[in-house]
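To start, I am sharing the structure in question, which I have written as structure tokens.
All protein chains of the complex are present and in place, except for one that has been dropped.
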Amino acid sequence: MKTAVVVFPGSNCEHDVANALEAIGGQTDLVWHRETDLSGFDGVVLPGGFAHGDALRTGAIARFSPIMDAVASAARAGKPVLGICNGFQILCEAGLLPGALIANRDLAFICRYVDVEITDTTSILTNQTDRGQVVRIPLNSYEGNWVDPSGTGRVVMRYVNDPNGSSGRAAAVANEVGNVVGIMPHPERATDPLLGSDQGNVLLQGFLRSLISV
Amino acid sequence: MKVRVELTRRPEIADPQGTTIKRALEDLGFKDVASVRVDKVFHLEIEGDDPQLIHRQVTEMCLQLLANPVLEDFEIEIER
Amino acid sequence: MKVRVELTRRPEIADPQGTTIKRALEDLGFKDVASVRVDKVFHLEIEGDDPQLIHRQVTEMCLQLLANPVLEDFEIEIER
Partner (left out) sequence: MTAAPPVHQQLGMTDTEYDSVIDILGRDPRPAELAMYSVMWSEHCSYKSSRKHLRRFPTEAPWVVVGPGENAGVVDLGDGWLAALRIESHNHPSFVEPYQGAATGVGGILRDVFTMGARPIALWDQIRFGNLDNPKNRYLLNGVVSGIAGYGNAVGVPTVGGEIEFDRGYDGNPLVNVMCLGIMQREQLVLGTAGTPGTIAVLLGNATGRDGIGGASVLASASFDEESGAKRPSVQVGDPFEEKKLIEACLELYDKNLVVGVQDLGAAGLSCATSEPAGRAGVGMDVDLDRVHTRESGMTAPELLMSESQERMMAFVSPENVTEVLEIADHWEIDSAVVGTVRDGGTLTITHSGEVVAEIPAASLADNAPLYDRPSARPDWLDDVRSRPGPDLTAYEPARLLETLLDDPAIGSSEWIHEQYDHMLFLNTVIGPGSDGSLLRIRGTDKALAVSTDGNGRLCYLDPRIGGARLVYEAALNVAVTGARPLAVVDNLNFGNPKKPEVMWQFIESVEGISQACEALGIPVIGGNVSFYNETDGVDINPTPVVGVLGLADPMPMNPPRLSRAEEGMELCMVGPAPSGSLAGSAVQRVLGKRNGGVPTAPDPATAVRVVEFAVELAHRVAVLHDISDGGLAVAATEIAIASEIGVTIEAEHPFCEDPHRFLVAAHPGTVDLPDDIVLKVGVFGGKEISINGSTIPLDHAADLYKNALPRRMD
């Protein structure tokens, strides 16, 4: 069971995610965005960061990276595809998730712990949690404000207190099937009590679990 | 040729920047400001001299990359 | 009244965003793009109907808040 962590120019959370997944028994490879084949992997993570410097719109340019066709077919094949922060933004730009992410309501970058409530346990991220369960994980974004005029997005996690104006207080969104999930806060940053919280592990465990079930 | 592309944010999409700037203007004493919207403009220089062709090209650029249909509409203006 | 204010970045000031977008357009096969610059436009709605007065007000807004004289010049257009 192996997970591809895709690295775009400007990504910066790739090692943090990989380390966090490995620490709970996952196997990961970093895959450069110019690659075109993900067939050897059981799941994909698009990590946080500032792909292409967020020029134009977050994720707008990354979405055209050669690797993205492979990400799309992995998603179609029902493999788990997880976008964290910038990864979430890329998935929206790529049309693999509905909606888009715009600037935070208060136009300021937000880096702090937030309480997030599980609203749907059938996604690749939330399958190890209970409905209503609250986890404390760090938010770290400027464009974390999710808008979804289509109204088709499935909110699987929502902020207890709205930090950024995200519609429906959405913190994590899934496609209908639930195998593609974008989450704005960083589960990988809450994986060690020494750093403040390990409540992100239950989410990453959910992701690893879902690798097997497909 | 010089081409100007303006993206206009869809009315149903929130505009945090516009809202913030409106508030800031009010704080500065500009009380008559009813609304502020902030949009993006691209100035492109493109080789070639066939306006139709260039218009088609730029439309493509907008559909593919420059504009996000969820958020904004685009308007192309060939300047010369 | 509707007023549009367009900010244009001074030519000598670097525009990393424009450069990155140009690169991206080239990668997408749009090879004829010679240059890309990203600018900002504000659409303001302002109470009142005296164009001169409004023009003066908006100029003030630009000097005080909207424009950054260090990086950009501004152009005001009263739409109606």
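Each chain gets a letter, A, B and C, in the order it is written, and its residues are counted from 1.
The working rule: contacts are C-beta pairs under 8 Å (C-beta built on N, C-alpha and C of every residue); 3 or more make two chains touch, one makes a residue touch a chain.
For clarity, every value in this text was computed on a predicted model and none was experimentally measured.
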| item | value |
| --- | --- |
| Chains in view touching the one left out | A, C |
| Positions on subunit C where the hidden chain makes contact | 10, 12-16, 19-20, 23, 68-71 |
| On subunit A, residues whose C-beta touches the chain left out of the figure | 9-10, 12-13, 15-16, 19-20, 49-50, 52-55, 106, 108-112, 138, 140, 142, 186, 188-189, 191-192, 194-195 |
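FYI, only the chains that are shown with their structure count from here on.
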| item | value |
| --- | --- |
| Averaged-CA centre spacing for the pair subunit B and subunit A, given as whole angstrom | 29 |
| Centroid spacing, where centroids are CA-atom means, of subunit B and subunit C in whole angstrom | 10 |
| For subunit A paired with subunit C, centre-to-centre distance based on mean C-alpha positions, whole Å | 34 |
| Multi-partner residues of subunit C (at least 2 other chains) | 21, 24, 28, 38 |
| Residues of subunit A whose C-beta touches two or more other chains | 56, 61, 64 |
| Footprint of subunit A on subunit B - complex, ascending | 10, 12-14, 16-17, 20, 64-66, 68, 70-71 |
| Sites on subunit A touched by subunit B in the complex | 56-57, 60-61, 64, 92-93, 99-100, 102-107, 145, 147, 149-150, 165 |
| Subunit B to subunit C touching residues, read off their complex | 6, 21, 24-25, 28, 30, 32-48, 57, 60-61, 64-66 |
